[in-house]
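Presenting chain A:
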Amino acid sequence: MPEPLLSVRDLVVEFPTRRGVLRALDKVSFDIAEGEVLGMVGESGAGKSLTGAAIIGLLEPPGRIAGGEIWLRGERIDNLAREKMRRIRGRRIGMVFQDPLTSLNPLYTVAEQLTETIRTHIDVSEKEARKRAIALLDRVGIPAASRRIDDYPHHFSGGMRQRVVIALALAAEPELVIADEPTTALDVSVQAQIIDVLKEICAERGASVMLITHDMGVIAETADRVAVLYAGRLAEIGPVRDVIQAAEHPYTVGLMGSIPTLTQTADRLTQIPGAMPRLNAIPTGCAFNPRCTRVMDRCRIDRPELAARPGGRQVSCWLYDTAMEAADG
Partner candidate 1 sequence: MTDSTPEDRPNALVRAWDSDIAWSFRRSPLAIIAALVSLIIILAAVFAPWLAPHDPFDPGTLNLMDGFTPPMEPNAFTGNVYWLGTDNQGRDVFSTILYGARISLFVGFMAVLFAMVLGITLGLIAGYRGGWLDSLLMRVADVQLTFPSILLALLIFGVARGFIPPAYREAMAIWVLIVAIGLSDWVQYARVVRGATMVEKSKEYVQAARVIGAHPTKILVRHILPNVMGPVLVIATIGLALAIIAEATLSFLGVGVPPTQPSLGTLIRIGQGFLFSGEWWILLFPSLTLLALALSVNLLGDWLRDALNPRLR
Partner candidate 2 sequence: MIAFILRRLVQSVIVMLTVALVAFSLFRFVGDPIASMVGQETTLAERAELREALGLNDPFIVQFWSFVARAATGDFGISYRLQQPVMELILSRLPATLELALVSGILAFLFGVGFGVYTALRRGNWLSGSIMTISLIGVSLPTFLIGVLLIWVFAVELQWLPSFGRGDTVYIGDWWRTGLLTESGRASLILPAITLGLYQMTLIMRLVRAEMLEVLRTDYIKFARARGLSNRAVHFGHALKNTLVPVITITGLQMGSIIAFSIITETVFQWPGVGALFIRSVQFVDVPVMAAYLMLIALVFVVINLVVDLLYYAVDPRLRVDRANARH
């Protein structure tokens, strides 16, 4: 198996607060292969965005990485010096944020922001940077790019701004793009276009994508594999088709049951009872046990680890413990 582009091992992110330390990510492990699109799903507060922020080294204090390792193409990046990490941001890992209306500095033209980013990472002349910037804008689908490049962000509509944001994230040709809810703030009519643009350009350049979203529809269409987060822990990870069609973790099963599909003839969508626990009240054992329909005694005591399953899947659930032993044997 080739070396993955990104490898996250047992990542722990903690927030020290007055009332004790909150563990927002608890031993999260996953890989992203070269050119792969990994979907990251979960409810709000499950830790999706934190995972992205931890990888790119932009956790908001007092949040900090308290354990685990992050490797980028064989190089460990979670403990890099600030300046070295800065050179990786934008150059090797790009990031697209949720809200295009607030992601761009209102006081600089698109050209200024693009050339600044390009010239930070690549040694080119101002003129060359501008040429690249125009090509990039053209590529992300901004009409009349050579003219509009000198406009300020407020001259663009929301969808157009998100295209500019994508251009900015890709300006220095990163190997990995973390897209944190890139379409949530957008009008439904342009969401698909934005996702397409992002996916196409990344495919063109061979860049991998970590797509953070709570929209399973987007994941189904875009991602190669999907990782499901629950209360800061990975519930399940595997090829997107398998996970959607035959989810194994009861949480994922519930999650899939809540998505309307055209083929499904169900009268009503199922809903998982209860709510995700707050970080200061995560139950012992499996974090999902109070809401789980198939809960066992063991789930309330021991925490299940992420374990390999056939077909390149991994699940953290005691239901598959014996099955796994059988498969091994």
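Quick note on selection: all candidates are chains of the complex that A comes from, given by their letters.
Quick note on the criterion: contacts are C-beta pairs under 8 Å (C-beta built on N, C-alpha and C of every residue); 3 or more make two chains touch, one makes a residue touch a chain; residues count from 1.
Predicted model only: the values in this text are computed from it and were never measured.
Of the numbered candidates 1 or 2, 2 is the chain that chain A touches in this complex.
The part of chain A that touches candidate 2 in the complex is made up of residues 56, 58, 86-91, 94-95, 97-99, 102-109, 116-117, 120-121, 151-152, 154-157, 165, 168-169, 171-172.
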